[in-house]
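As you look at this complex, bear in mind that one protein chain is not there, while each of the others sits in place.
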Amino acid sequence: MRIAHYLNQFFGGIGAEEHAGKDLEIHDGAVGPGKLLESLMGDNAQVTFTFVCGDNYAVEHQDELTAAVLKKLRETKVDIFVAGPCFDAGRYGVAAGALCRAVQTELGIPAVTAMNEENPGVDLYRDTVYIVDSGINVTKLRDIVAKMAALGKKLAGGEAIGSPGKEGYLRRGWLRDQLVDKSAATRLVDMLLAKMKREPFESEMPATAFAPVPIPAALKDLSKAKLVLVTDGGLVPKGNPDRIEGTAATRWGAYNIQGRDDLRAEDFEVSHGGYDTRFVQQDPDRLVPLDALREMEKNGIIGKLHDEFISTCGRSNPLSNTRRLGREIAEKIKKEGIDAVILTST
Amino acid sequence: MVGSNRVVLGTGIVHVTGDAKLPAAEEKELRRRLVQKALDALQSNEKQ
Partner (left out) sequence: MQLTLAHHPITDLQFGPSAHLDGTVLTVDVAALRQVVLQEASIVDVEFDIVRPGEPCRAGPIFDVIEPRAKEPGTGEDFPGILGAPFTAGMGTTHILDGAAVSVLAEISPDLTRSATGRVLEMSGAPVEASDYASLRHLIVIPHTKPGLPRPAVERAYRIAGLRVAVELARSSLNHTPATCESFDPVGPAESGRDGLPRVVYVGQIFSRQRKPEVDEPILYGANTEGMLPIMLHPDEWLDGAIAPSLHSWFGGTETYFYQNHPIILDLYRRHHAREINFVGTVATIAGSDNFDRDRHCRAAANLVKWNLRADGAVLSKYGGGLPHADLAETARLLEGMGIRTAVMVSDVSRDRRIESALLFNVPEVDAIVYNGGNGTHWQLPRLDRIIAATPEFTKLLTGPLTVDAANIVGVTNQQGASRMKSLVY
C-alpha cells in the first residue's frame, strides 16, 4: 500500500512556530510520525513521499499548496492520503482538512486525518473527510496514529466503514436510515427504563448547538428608516410564478406592492403545507401586514416601505437550504438600501 | 449561526398578524398594535 503523508513544520522536523512560514517541501519516504504510520499499516505499506509545509504558509497559500499536492499525486499514484495528526493545531487542521477533501474530490484517492473536536478544521471538513478524534494530548500520538492506520487501511481497501464510535472518527454529521428489529415503541420504553435506572443509554439523535447571531444595532430614527416585509409563510402571487415549493423551498421571490394599500385575496395564494392556510387566503394581510405598514408610512411613523415584499416557505426546510435563502435575501435587502426587516413567520 | 434576536409574538400560526375571530375593524387594530410592537423592538437594543 502506497501512502502519501502531510505534516506541518513541527511534526516534519523543521522546527517550531518560528518556521510556520516555511513553504512546501516534498521528501521521499516517511518522516517523523510517518514511520510509525507505515509500520502500523501492514507489511506492504510504505510512505512513498511526505509533504511538509509550514502552518502559516499552508493557510495563506492554500490554493497553491493544494495545486502542488494534487500535481505530485497525479504524477505518482498512491492508495491513501494521510494528513496529521493535527491535535488542536488550528491552521494545521484546516490545511489538513482542505487537502484531504481536494485529494478525494479531484483525484478520487481516499484520505484520513486526525484532530481534536474543537479544531476549526472539524467544522469545515467533518462532513466530507474522515477525521479521527485525536483529543488534545500529543502523548497519545501512537494510539491516534494506530487509529488512523486502521481506518486508512479500510478506506484504501474500499471496505465499509462502521459507526464513529467503533472506528474512532468524529461524527460526520450525516444520517442514514436503518431498518431494525425493534419497533420505535420498544426502543422508547427501553431507553426510558435505562435512563430511570441510571444505566447508560444512547440517544438516537444528538442535539446541535448553534452559535448565536450578534444583535444588529437598533434603528436610531424610525421616521427616516426604510423597511421591508419578508415572510416564510409561503404567500405568493396567484399562479405561484416563481414556483416556490410548499415544503423544503429552494426559492424565494420579491413581489411588487407599489401603490398598494393592502393585499387582496384574489391576487394571492399560499404555498405552504404546514398550516391551515385558509385564513391567510381570505386576507393576506394576516400574514404580510401591508395595510398596517402602509398606514404608518403615510403617517410618517416609518420613512419608507420598500416596494416589494419578499416571500419563501419555511416548512420542513433544512439549514442547507435556508442558510442560502437567507443569505440571498439579505444581499438583495442590502442592495436596496433597506434599514430593517419585519419577518412574519408561521 | 442561527436565530433571531428580536421576536414578537403574533396571533397564532394560522393568522400571524390577524385574528379571524375578530370583526374587521378590531382585527385591523390588532394588526396595527402588533406591527407597532415590531417597530418598537427594532428601536431597542434589548434582545427579545
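Each chain carries a letter (A and B) given by its place in the written order, and its residues are counted from 1.
The rule is simple: a residue touches a chain if its C-beta (ideal position, glycine included) is under 8 Å from a C-beta of that chain, and two chains touch if they have at least 3 such contacts.
This one's a predicted model, so the numbers in the text were calculated from it and none came from an experiment.
Asks: Specify the residue from the set A:Ala67, A:Ile136, A:Val189 or A:Val213 that touches the hidden chain.
Replies: With A:Ala67, A:Ile136, A:Val189 or A:Val213 as choices, the missing chain is touched by A:Val189.
Asks: Please identify which residue in A:Gly90, A:Gly246 or A:Gly326 touches the non-displayed chain.
Replies: Counting the whole complex, the residue in contact with the absent chain is A:Gly246.
Asks: State which residues belonging to subunit A touch the missing partner chain.
Replies: Its contact residues with the unshown chain are 127, 161, 163-164, 171-189, 191-193, 195-196, 201, 203-210, 245-248, 271-276, 315-321.
Asks: List the subunit B residues touching the unshown chain?
Replies: Counting over the whole complex, subunit B touches the hidden chain at residues 9-14.
Methods note: only the chains that are shown with their structure count from here on.
Asks: Which part of subunit B faces subunit A closely enough to touch in the complex?
Replies: 1-6, 10, 13-20, 27-28, 31-32, 34-36, 38-39, 42-45, 47
Asks: Contact residues on subunit A for subunit B in the complex?
Replies: Of all residues in subunit A, those touching subunit B are 210-213, 215-219, 222, 225, 233, 275-280, 282-283, 285-289, 291-293, 295-296, 301-302, 319, 340, 342-346.
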